[in-house]
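Inspection log for the structure reproduced underneath, given as structure tokens.
Partial view: only certain chains, each at its native spot in the assembly.
Here the chain labels run A, B, C and D in written order, and each chain numbers its own residues starting at 1.
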Amino acid sequence: MRISEMSSAEFAEAVKKGPVVILPFGAVEAHGAHLPLGTDAIQPLAVAEEVAKRTGCLIAPLVAYGQHSSTKRMAGTIGVRMETLKALTIDLVDSFYFHGVRKIVLLTGHAGTIHMAALKSAAEELVWKYEDLRLMVLTDYDYAYRMNDEICGGEEDGHGGIIETSRIMALRPDLVKKKRKKGRSIGPNFMVVRDPQRFYPDNFVGDARKATAEKGKKVNDFVVDRLTEAIEKNFGD
Amino acid sequence: MRISEMSSAEFAEAVKKGPVVILPFGAVEAHGAHLPLGTDAIQPLAVAEEVAKRTGCLIAPLVAYGQHSSTKRMAGTIGVRMETLKALTIDLVDSFYFHGVRKIVLLTGHAGTIHMAALKSAAEELVWKYEDLRLMVLTDYDYAYRMNDEICGGEEDGHGGIIETSRIMALRPDLVKKKRKKGRSIGPNFMVVRDPQRFYPDNFVGDARKATAEKGKKVNDFVVDRLTEAIEKNFGD
Amino acid sequence: MRISEMSSAEFAEAVKKGPVVILPFGAVEAHGAHLPLGTDAIQPLAVAEEVAKRTGCLIAPLVAYGQHSSTKRMAGTIGVRMETLKALTIDLVDSFYFHGVRKIVLLTGHAGTIHMAALKSAAEELVWKYEDLRLMVLTDYDYAYRMNDEICGGEEDGHGGIIETSRIMALRPDLVKKKRKKGRSIGPNFMVVRDPQRFYPDNFVGDARKATAEKGKKVNDFVVDRLTEAIEKNFGD
Amino acid sequence: MRISEMSSAEFAEAVKKGPVVILPFGAVEAHGAHLPLGTDAIQPLAVAEEVAKRTGCLIAPLVAYGQHSSTKRMAGTIGVRMETLKALTIDLVDSFYFHGVRKIVLLTGHAGTIHMAALKSAAEELVWKYEDLRLMVLTDYDYAYRMNDEICGGEEDGHGGIIETSRIMALRPDLVKKKRKKGRSIGPNFMVVRDPQRFYPDNFVGDARKATAEKGKKVNDFVVDRLTEAIEKNFGD
């Protein structure tokens, strides 16, 4: 299931069956004082593991670094440029395609605008190059935020907020700090600035005090259910 | 006011006053059978002209081509790659900066995800390069869609729909076809495909029959008001 | 005739007839104190409109910015790098080709050495990529300067001089200043320098006092005649 | 110690002490039928963990993919281009540098010629850009192969051979197949070919039957000792 643990021969065998490969993208990004820098890696990896159990997908090793804008200058955000992320995505899909894989899910835990555009732009070039490649691109937050009303009761929630904190509490409670607060955001009013962190004085957005492992489990299950359905629908023959 | 109509000496004089320059980005893109390909150029140009009258901004010549994803394969969509759009944006702002301009608005009529990411990514690099550059990046649809409830009454509306058709009816009624219909969209379910137009069988989304010049004028005025305010707030000293 | 004013369906219809598309390139460039910065856009656009009337060509929206060398540091010259101009040209022709256009004229009002090389280099790659693409690349000054003897009587004339001033006087008299002088150039003796404007102390070359709208009309007509002939010869089947 | 598990605030605190950051590079590469594809990730990660315990280094998340030449077409080798690997390395070090890190070790488990050149070329540009950056670049095989005589008794050993198999047996015995054989290599005689795997008919080189966990532990300890010494020598003030 984990490609890194398969031998060359086992991989060759698995590919013959026309598997879906999930290529997970994480990030090293500031998520307030209460969440670990690897928050965006923990989530898609957990989702991928669970989805793989249900669907028989293969899981490729994590792309551990993403592209960051608003959090770029916050301590601990280690990222790459849009161009690099796009090139990396293209190279990896090229390589999987060469070895016979035709169904790929790019699943990213980080969901920044430019980060997503890098993946999508790579994907557009790839499907144009390979006629029989079937490619799905999403962040698990495309699903997770659908739970916003249920989990947050209409309250504003975002990066490192109730949903994200809850999800990490369900997955890696040891990495979530007990002391949490509410994170504010200040509208940048469409200005692109050198120090965008000033619009996020707490490095996260939402009332992290209201996060619980139970809420997190609910969201994680929801994401796994939706992604399982989508993979079956999109890649079922 | 229009840079293309100023002489070199007039431009030099104008720059001494620390003006805001609006750099408008249009597109050549299919917008259903009822709207012209240049729809996304008409809107920001009209907005820029009106805002310039109120604020004394200078208007740079239009960047006439943008980046397109879902409409890319529809007849008449003529676009550029993300990388090219980013390079172009960087070059132009570099050039304005060299000549002394420090306040720039990148105002785009087209609002595709990758298109916007190209502008934002360019903007991030530019403000990092130039400490005293003040840069605003937006699509006029960042404002226009705020009128969605008022104009569309909660109905789904999008590319080439009620709002966009109405706006063009207010600005260039000669270019809007009388015969209009309702455009449907089909969810791509996160698949990136070679033929994304199949998710937009009508080449637009929304009930274009409900568009009127009055609605368009209302939206256009709203956009001009908001942008005027934002420019005054962001660039006022 | 103007692609930006056509609907998607009208464009699709027009392409079926195998049309010639003129893609005009302008510039934002200092042309002395008497001419507008958009001088190089006004000329090819006017030529394209007239040629289109005679030949049925389609006109694509203007590429408003070019590459500049000697005038780069003069107030108001807003340009792009050679690489960007080349990428833009390739992308646009790629896009037209995708949509079925096979006959394209790249018509540029600006005629700088590196600017022209960018267009030609793009064109060479494009015709190599597409076997059935027929591509013409020229500046309207390839024709206009053939009138040098007749219009200038053997006098040195160049950027912003008698011919160019006359042409703008014929097209946009409102944008030409009454007060004009003679512009000198100083040979750079093959040196490439940081401040090439010092070789053009007046920002233009030629005796602009001798310009008249009549001379301009003569040149404009000559250019239109020649380009009409060339298009008929090059693209006629 | 693991950056991905630290919060933003903890990272900021740690950086104040002037830490060494180890950035590990792995690979997804065919290593015969007896070793997992992730072999080159397991080794530097284990080394990094142990060295970090001894020296207080921080460990950055793994770069999971490398550049491959001779094994590129063997089943399961998933890699990136030289340019992408170089860009990624530059971006990551840029990012660490921005956040105050001045001492970095690029430690790669994969040791291909072009792969190493990508890291070194990136490193050369980075030290030229940042005067106070101290950068160490090596593969753990720079040390491991020094054990060749002791471990292999003079026998030819290489990719996936005695030393590498032994090391994985010591670290992840569950991932090493019991059935192993001797891998041959055929000299390419300086030819660069489309199918370089033909020069490695077994996908690895060396007598993997002679591998033992004890030998592996010995090599792993040796590598940890040497790297610990080198880090103390190179980065001690």
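Here is the rule we use: a contact is a pair of C-beta atoms (placed from the backbone, for glycine too) under 8 Å apart; a residue touches a chain by one contact, two chains touch by 3 or more.
Predicted model only: the values in this text are computed from it and were never measured.
Because every chain is the same sequence, the assembly can be counted simply: 4 are drawn, and the full complex in the file has 6 copies.
We adopt the following convention: only the chains that are shown with their structure count from here on.
Chains making contact with chain B as well as with chain D: A.
Graph distance from chain A to chain C, where chains that touch are one step apart, equals 2.
Rounded to whole angstrom, the centroid-to-centroid distance between chain B and chain C, based on C-alpha atoms, equals 26 Å.
Mean C-alpha positions place chain C and chain D at a centre distance of 56 Å. For chain B, residues touching at least two other chains, in rising order: 83. If you sketch which chains touch which, the chains link end to end in a single open path, with no loop closing it. Within the complex, the chain C residues that touch chain B are 2-9, 11-12, 15, 26, 28, 30-38, 41, 60-65, 73-81, 83-84, 87-88, 91-92, 95-96, 98-99, 175, 177, 203.
Listing the residues of chain B that touch chain A in their complex gives 69, 72, 82-83, 113-114, 116-118, 120-121, 123-124, 126-128, 131, 134-138, 142, 189-194, 230, 233-234.
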